[in-house]
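Comments concern the structure below.
A single protein chain has been removed from this complex, and every other one stays in its place.
On to chain A.
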Amino acid sequence: MSKIKVGINLLKVINCGMLCNVKLLHFLNFILCSRSLLSLRLLLLLKPQGSDSIRPKRENTILICAPLDRKRRRIHSTRFQGVYTLRARERIPSNKTETTFNLDFLIWFYRENFSTMPALCYLLEGMGSSCSRSHSVNEANTEENLKAVEIDRRILQETKAEQHIHRLLLLGAGESGKSTIFKQIKLLFHTGFSEAELRSYTSVVHANVYQTIKILYDGSKELTQIESDSSKYVVSPDNKEKGERLSELGSRLDHPFVTKEITQDIMNLWQDAAIQETFSHGNMLQIPDCAQYFMDNLDRLSQPDYVPTKEDVLYARVRTSGVVEIQFSPVGESKKSGEVYKLYDVGGQRNERRKWIHLFEGVTAVIFCAAISEYDQTLFEDETKNRMMETKELFDWVLKQKCFEKTSFMLFLNKFDIFEKKVQKIPLSVCDWFKDYHPTTSGKQEVEHAYEFVKKKFEELYFQSSKPDRVDRVFKIYRTTALDQKLVKKTFKLVDETLRRRNLMEAGLL
């Protein structure tokens, strides 16, 4: 330590006024406990009263090492013998004589790894001039300095406050149920939907009804052209006119509210054999999953004073825009054990994921939603691509991202209820990824068998896509039906448990 070599990081000129040792100590304490500066050392130069400028002479140099012991302030000095213990009222000595100080001082921060001499000369130059400058423009600088210190303190405080919040990111292909999970969490653990929010969904529900019937009608026309056995898709003549009108209404941006006459038309069209046939063979069309539910409840939806129920809201489909977030705390057995979670749904971004996914580096866990019922459906954006393959590619891509190296993955195999019904009619092997599947039995056991097969496929994919050093991150698969509130609650409790266990492990307590 014979030469003080300085690598410049910060240069501050602080004027604390006359004999305010307490302030100095508080200030030093704050600086030294601040996380980013823990590895730094302080060089404290004191100006004895009466002198006009400071030169870094050896006599007035005191070196302080971090971190300071809270109770007893220790100042180690290279120039002085021994150690000085400083208590609140003690004055800072210099030259071993006790003198009152005008605390004009410079605090220099420097790192352990030193830089070269030219930099030191530069600093000394700057330092010399700023010292004398500071002497004359004290007041102006003081305010700025205090403000800067205040900002640092606030940043530290805010960062500390946020440390215990676990952040979860919902990812998944389009229509995999992310937003439904989001809404469920809102209903379960948050305050749920307010009256105003429920009301705001009325237009969404009506829009969904129009969209559904339009897709069905247009779909039936398309199928008559494509399918060989086209006669079963031809709508009966009296319903045709209604179909055309509804289709036109559905393509407009502002739909009229669903009135009694329109309801009657929709019901007639829905019950037409051709439309029913189209619906059952709807895997090539983009029929939303809520179709059956809304059609069944059409009477209730068309009432003039209709306010959507919570279940209606869960089924309603609207493309989310931007990012939505929700902060909640699943209450455990004892109120105190509740962790705080923040859930983010980025579903609405219809663009290059790779350009913004790095923003989420450092989230606690990624909840990846995969709708296992869509193994026979094609994408909305690209009708030649199978949805399950898209999900597979997306999952693979997400696993390989550098920003998720240490993130836990919770895979939700969603839409199990639809999967149950579908797997008995349409074999899994229609999807390329599952082409080596052979049904063994039938009925309930078959469903379980199929589910286990899909689960195993995802597990294989996980291990294939994770580099050897990453395989240790937490990876769990859950079976979900996003619309079933009890199931979501149970699933989430399991997720919470997993994450808490991970926390304890990381803290070295398990």
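Here, a contact is a pair of C-beta atoms (placed from the backbone, for glycine too) under 8 Å apart; a residue touches a chain by one contact, two chains touch by 3 or more; residues count from 1.
Please note the rule applied: contacts and distances are computed from a predicted model.
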Legend entry - Listed names "HORMA domain-containing protein", "IBH1-like N-terminal domain-containing protein", "Guanine nucleotide-binding protein subunit beta" or "ribose-phosphate diphosphokinase", matching UniProt entry of the absent chain: "Guanine nucleotide-binding protein subunit beta"
Legend entry - Residue touching the undisplayed chain, where the options are A:225, A:280 or A:464: A:225
Legend entry - Hidden partner chain, touching residue among A:361, A:448 or A:497: A:361
Inset, instruction - Decide which residue listed in A:144, A:197 or A:241 touches the omitted chain of the complex. - result: A:144
Inset, instruction - Mind listing the chain A residues that contact the chain we can't see here? - result: 7-12, 36, 115-116, 118-119, 122, 144-145, 147-148, 150-152, 154-155, 158-159, 222, 225, 321-323, 346, 349-352, 355-356, 358-359, 361-362
